[in-house]
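Take a look at the structure below.
Some chains omitted; the rest stay in position.
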Amino acid sequence: MTSRVREILSWYGADSAGTLTNLARLLDHGRLAGTGKLVILPVDQGFEHGPARSFAPNPPAYNPHYHFRLAIEAGCNAYAAPLGFLEAGARDFAGEIPLILKTNDNDVLREEKDPNQALTASVQDALRLGCCAVGFTIYPGSAHQLEMYGQLRAYAEEAKRNGLAVVIWSYPRGSGLSKDGESAIDVVGYAVQIAAQLGAHIIKVKLPTAHVEQEAARKVYDDRRIPVATPAERVRHVVDCAFAGRRVVIFSGGAAIFDDDKLLDEIRAIHAGGGFGSIIGRNSFQRPKEEALRMLGAVMDIYASPPASAAGMR
Amino acid sequence: MTSRVREILSWYGADSAGTLTNLARLLDHGRLAGTGKLVILPVDQGFEHGPARSFAPNPPAYNPHYHFRLAIEAGCNAYAAPLGFLEAGARDFAGEIPLILKTNDNDVLREEKDPNQALTASVQDALRLGCCAVGFTIYPGSAHQLEMYGQLRAYAEEAKRNGLAVVIWSYPRGSGLSKDGESAIDVVGYAVQIAAQLGAHIIKVKLPTAHVEQEAARKVYDDRRIPVATPAERVRHVVDCAFAGRRVVIFSGGAAIFDDDKLLDEIRAIHAGGGFGSIIGRNSFQRPKEEALRMLGAVMDIYASPPASAAGMR
Amino acid sequence: MTSRVREILSWYGADSAGTLTNLARLLDHGRLAGTGKLVILPVDQGFEHGPARSFAPNPPAYNPHYHFRLAIEAGCNAYAAPLGFLEAGARDFAGEIPLILKTNDNDVLREEKDPNQALTASVQDALRLGCCAVGFTIYPGSAHQLEMYGQLRAYAEEAKRNGLAVVIWSYPRGSGLSKDGESAIDVVGYAVQIAAQLGAHIIKVKLPTAHVEQEAARKVYDDRRIPVATPAERVRHVVDCAFAGRRVVIFSGGAAIFDDDKLLDEIRAIHAGGGFGSIIGRNSFQRPKEEALRMLGAVMDIYASPPASAAGMR
Amino acid sequence: MTSRVREILSWYGADSAGTLTNLARLLDHGRLAGTGKLVILPVDQGFEHGPARSFAPNPPAYNPHYHFRLAIEAGCNAYAAPLGFLEAGARDFAGEIPLILKTNDNDVLREEKDPNQALTASVQDALRLGCCAVGFTIYPGSAHQLEMYGQLRAYAEEAKRNGLAVVIWSYPRGSGLSKDGESAIDVVGYAVQIAAQLGAHIIKVKLPTAHVEQEAARKVYDDRRIPVATPAERVRHVVDCAFAGRRVVIFSGGAAIFDDDKLLDEIRAIHAGGGFGSIIGRNSFQRPKEEALRMLGAVMDIYASPPASAAGMR
């Protein structure tokens, strides 16, 4: 085990050896094993956006086995999906790649200005499927946020008691925020903090913009001259908001881009800012597999290179 | 053990020896050990106000270990924080300072005229983290107040059965009150009484103003000439409202002041009025550590001095 | 994942993907990863035989960390030990080697003609320590055998429900057997069958002799001319008794030998007979570490070589 | 917190922060706070030997408050007693000294060649009484040993889950052993190992003699020339048997001596051999309090002095 992985595990002193073991499995698998960086393949879009929108751009992706194979062949650290997708391949690919069970989900058949998520799987499901972690989405800013926090609390407690890790998708959304606010630097930093305070081991957020949403926050960003002009600066600030880098924060690839230069620039910014990696869904599985493997390889090349500066610096 | 601590413990006759032991641990730790006075460092602002607003004024405070160290070095009686912050240091600082686990929290990504809190940690979490007490916030005056009282009831019962103490943050807020009403003397006195009736061992409120919010109350305050003109008088009245001083009431430092003379005047008023101490968050961790230690030292000097008059006098 | 590991997993169709994942972890770790062969380091002798008899021959072995390191450096598939030894290193070595928690144990402070075992750890312990499997000893032939079978049943059910694997140490012993009978070919074959019928994923037995203990059995061995003259033939028969090779059977190194030629001859016989590997305790940790690594390397060389003939042939 | 206490806590990586906190409370209380050494007052003799035999030599000791006061005034690290004695003072002395609840007990109204213990208190009792640890006696060598190990397993698991520490009194006894065997060096070393493997945090044994009880062990002690001629050598060997000094082993003062020179010589041997301290009952409370305080002071003087050599050396 590398000293970097050991260092990361040392941040989780309240967790059992079992949970540390599963964190180690995530950090020590695939092409980035041991670097302290993670690239995870998430495929919850079939539930979240609908199958045609998700899979028609690359029809083999309708098949759940496709995603297991993509994650394995690309050397991802883990594959994350809802119950159905994991059940459809867990036996066939047992032991080949760490799994993260998304335990709540929502769809877009209704547009809600205050979105919520349904509990769609249990911690016990994660154990029987051989997962290393449970995933849970919260929407800070939604009128339903407190309900989601409370559900997460119970899931996290049960997961930790059984030696699993907890991955939180923290997506600001809802009537408390403007559309721009969902990716505002202050709001994303806040979303990371909330997830960390709720006991997350790994936190997934979107790459933030330089927009500042909340008046009370803007004053601080201005007064303290918090540098948030470049993507790398914003990543560094978000990592700071995750307990000064003592919690693992990874960034989503966001909307499908199809401009790999732009995508790789984002990865470089995440890497430069001390981010711990990426969770790349649509940009992976909505293109032909060979292309996806090439792109994920390029992403991992960046994360495998020496970082410009160290994270967890405070 | 001092006779003052023994006297305080004697007020909690319905509690188990285990809960008394944990109360004694809070009262017998740090610079004010044995005086019956408490200065507690609370750091839930990362969750409640967001990380940049909370920690950018003093960036080392992004790191959860910073707060453990600040509380220990300052000689505080205890350190109170949400799950994530305590998990991030509980093993590293095991046994060095009494811990209070905040078990519910809210954020400011939404403005709610009737705020509520999410359950974010459990009594079992408090046991596995080695805490002396659970902390719980209620918002008397909110449309959600009864739901919060009911959740608190279950938490308090479980905490007491397991030998833990219960600390209630009682913050009047919500559509039932005007903005001024949140810190009105009658309302704060009422909030203290509610917390005490709900079974709190320690109650945290804000320093009240001389404003009287409720018409029905104003008549009594006037008729009975309850003295509430000075801060010390108001503290004394609030302490009276906590079972004639037979429950420990501490006062928050309130918004960041940056005027230490003003802050210390408040402390003197709390001390003169028979208050049991302070819970000082932003005024502690939003300034450089050396300054914070100096300020907390000055606060403790006041509490360690002979009180002008005795509390618990009825 | 190799086709051999896949084939082995295919034999466990009633198990959850979680249990298969943990079996795969055992089969895919260390120097023999992917071969379908296993070399496991077991250290329960401190409990079973006493610390001086176990560790004085190589005093660094008094330290629980020694055994974690030995298993890791040797490239074993797993390390198996009682609760105390695993608790003493599970955090320090989290994620570095698959762990098997021995959940029952006995000592030799009493000589019982009908030995029994005490429950010394739980399935929940295995989860919090990050183990892949629970280990359980049964003594077929003891007056207490049915009690042990019943306890195992409950443990195995709980382990499987939580995605763990079950390893049974099946040691014939007790007033139902002569001393020679404990390692008689019919009895060892029977012990393997019992363990397999009780739901074991992996079964550990001693290398049997050519002795046949039970009259009723002898008739069959003679009539059917079951070949049991050579060690390899006896291994093949024992593997047959484990569901025609559809359960993983491994063999103990037995008493400390200190004659490595003899030991390696046994390993060659196990390999030739289609055995799945070895569990080597005293012969590993009762000699200096460098010597142990050399010996374990030689053992693994044998298991890594092409087998003379295929197992699981029926 | 001293570096020695931190080092000791680091050996218990599988335990929760709560259990570490309670271990720290035991190690950081009283005159030996921070030294890593412990002197504990145990008073279970009223139950184990009868009240007259226990208390008539110093009649104030009939009163349960006497023992609380003795332990507090002497500056002991902790006071250990059965349910009734702790219930009789836990409120009166709440928070004044760490408590250890003996959860099983036996009496001498019957002479059993294979002694057993009754469960006399629960883990929940320990929580409501504010204890830091549960105490549990096992009799390795008794026909009832496996039953006791199994009961302990359940108690230890519940205690750890609730953040308590586990202290095991490991007293070899029963038809498996000769009378001399009960304190034989091989048997005491074995008893320590069993307690450690069962998950003890602190282990109490008697000072062993140079006698070797078991034939199979004698060969090893002779062949390996394990030095056990002097008391200090035997202590060192026993500490080795406790995971090479990575578990806290303390020694009982044994039968009432009334020859303080002999007693203090024993303490010097324990200290020289790397033992972690003493648990001194009859020699403490069966003499007038002033004398007891003087004697305990002399014992603590020895433990507070620099040790001749370090424990936990492997």
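Note that the chains are named A, B, C and D in the order they appear, and that numbering of residues resets to 1 at the start of each chain.
As a convention for this text, a residue touches a chain if its C-beta (ideal position, glycine included) is under 8 Å from a C-beta of that chain, and two chains touch if they have at least 3 such contacts.
No experiment lies behind these values; they were computed from the predicted model shown.
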- Message: Just want to confirm the stoichiometry: 4 copies shown, so how many copies does the whole thing hold?
- Response: 5
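Going forward, only the chains that are shown with their structure count from here on.
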- Where the contacts of chain A and chain D overlap, which chains show up? B, C
- Note on the structure: Chain centres computed over CA atoms; the one at greatest distance from chain B is chain C
- Can we say the copies chain C and chain D touch using the same residue numbers, with more than half in common, or are the two sides different? different
- Item | Angle of rotation relating chain A to chain B [CA atoms, steps of 5 degrees] | 70
- Query: Distance from the CA centroid of chain B to that of chain C, rounded to the nearest Å?
  - Reply: 57
- Task: At least two other chains touched by the same residue of chain D: list those residues.
- Result: 13-14, 16-17
- Go through the chains and record each pair that touches. A-B, A-C, A-D, B-D, C-D
- Item | Residue ranges of chain D in contact with chain B within the complex | 1, 5, 9, 16-25, 27-28, 90-91, 94-96, 127-131, 161-163
- Within the complex, chain A is touched by chain D residues 13-14, 16-17
- Item | Residues of chain A defined as touching chain B within the complex | 11-15, 140-143, 145-150, 153, 157, 172, 174-177, 186-187, 189-190, 192-194, 196-200, 214, 216-217, 220-221, 224, 226, 237, 240-241, 243-244, 246-247, 314
